[in-house]
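Missing here is one protein chain; the remaining ones are kept as they sit in the complex.
After this line comes chain A, so read on.
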Amino acid sequence: MEHIVIIGNGISGITAARHIRKNSDKRITVISAESEHFFSRTALMYVYMGHMKWEHLKPYEDWFWEKNRIELKKEWVESVDFDNKTLHFSSKQSMNYDKLILATGSIHNKFGWEGQELKGVQGLVTKQDLELLEENTKNCKKAVIIGGGLIGVELAEMLLTRNIQVTFLIREEGFWSGILPQKNADLISKHITSHGVEIKHRTELDKIVGDKEGNVRSIVTKTGEEIECELVGLCAGVHPNVDFLRNTALEIDKGILVNSFLQTNIKDVYAIGDCVQQRQPIGQRKSIEAVWYTGRMMGETVAQTLTGNKREYNPGHWFNSAKFFDIEYQTYGWVFNKPKESETHFHWVHQDNKKFLTISYDTISNKFLGINTFGIRMRHEKFDTWLSDERSVGYVISHLKEANFDPEFYKRYEASIFDKFQKEYQVSV
């Protein structure tokens, strides 16, 4: 029986395993050193905040794996012998495979800062990072977070629940403004500040200073300001976790290079999820996408290929979501931080500054390109259809009601959005 081995039990690897099982009887082994069972990485923060316990993070009960004949192995893969199709573990054991799926995920970026190895400096990606955070925040009063992105804002929210004072260093002019249009970024920055986080925009880390015992004592910014703290959260992005595969026959750039079938340059070896770099970027997507949803889709796709239904990875319209303290964010289609040539952004902001949206459309054809919605839930299915049907911005704005996904009895804002749009653009709707 063909043996498919998957390295990594995150959303990508596990989705692949589940779908291979659905469509075949092949032997499946999933290897991870991080955790016994699959868990939701995106929910690590809720364990620290006391919303959930570790067991709640597991989307499947523990009996699920045996029942579905998905073998789980808790091992650290030290090296891969591609010629002999063998994995070598740190326990000195080894395992053979017929087909290998690499789903090794990401690790947090360190940019060679002085002091980045001090005790109390850490990222937040793995289960071990969470355990370390518990350790590092005992008796912690002040923390500095480096990097204004999704993990940074989560870490800030987490630390506040433990009454830790947080300073947030953001290189750009607003929160996540490499992705969000400035107007969105400003409002999110404002919201984060309103929770008691001190944000320092346009501020970069120069070095981290330690005490004699090797613990963090403070950080120094590039402008020379010193900020005392006992914890430094490194949240300036992630990169593919591929170091143990370098210097092998496997072609790697920043991530493991794959073709449109998620195949690497080595026969019978596939790669999915965060660790992947597409040789040919798909549409306007980046070649490395460290997103839950794309990992899941790659898992769904590679499982088809491995069970006799060869498919290209061809994801549909872009979508994503996040939550910044109390403000939920969803996006459908493309809204870039700076409108490209021939693109226009339409902004609407409710007076409470907690509900707002940005719609991007083509200036010439009026075609709807994408939406960022904050504090108002929208229907994925509706926007997916509108994007496929290439609806005009006028159509979308006048049918926005159909896309609303807020709970029943919530106040509705379609009329206000419609009015503002009409006034500003005089587009015939």
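As a convention for this text, contacts are C-beta pairs under 8 Å (C-beta built on N, C-alpha and C of every residue); 3 or more make two chains touch, one makes a residue touch a chain; residues count from 1.
The rule is simple: contacts and distances are computed from a predicted model.
Visitor: If you look up the hidden chain in UniProt, what protein name do you find among "4Fe-4S binding protein", "Molybdenum cofactor biosynthesis protein MoaD", "Cell shape-determining protein MreC" or "Anaerobic selenocysteine-containing dehydrogenase"?
Guide: Record says "4Fe-4S binding protein".
Visitor: Among A:W292, A:F336, A:Y395 or A:Y425, which one is in touch with the chain left out?
Guide: A:W292
Visitor: From the list A:S194, A:T223, A:Q284 or A:S342, which touches the chain that is not on show?
Guide: Of the candidates A:S194, A:T223, A:Q284 or A:S342, A:S194 is in touch with the missing chain.
Visitor: I'm checking contacts with the chain that's been left out. Which of A:N9, A:S218, A:T301 or A:N337 qualifies?
Guide: Final answer for the missing-chain contact: A:T301.
Visitor: One chain isn't shown here. Among A:K26, A:H201 or A:H380, which residue touches it?
Guide: A:H380
Visitor: Can you list, in ascending order, the chain A residues touching the missing chain?
Guide: 11, 22, 40, 42-43, 46-54, 56-59, 61, 130-131, 134, 137-140, 161-164, 194-195, 292-293, 296-297, 300-301, 304, 311-317, 319, 321-323, 325-326, 328, 330, 377-381, 384, 388, 405-411
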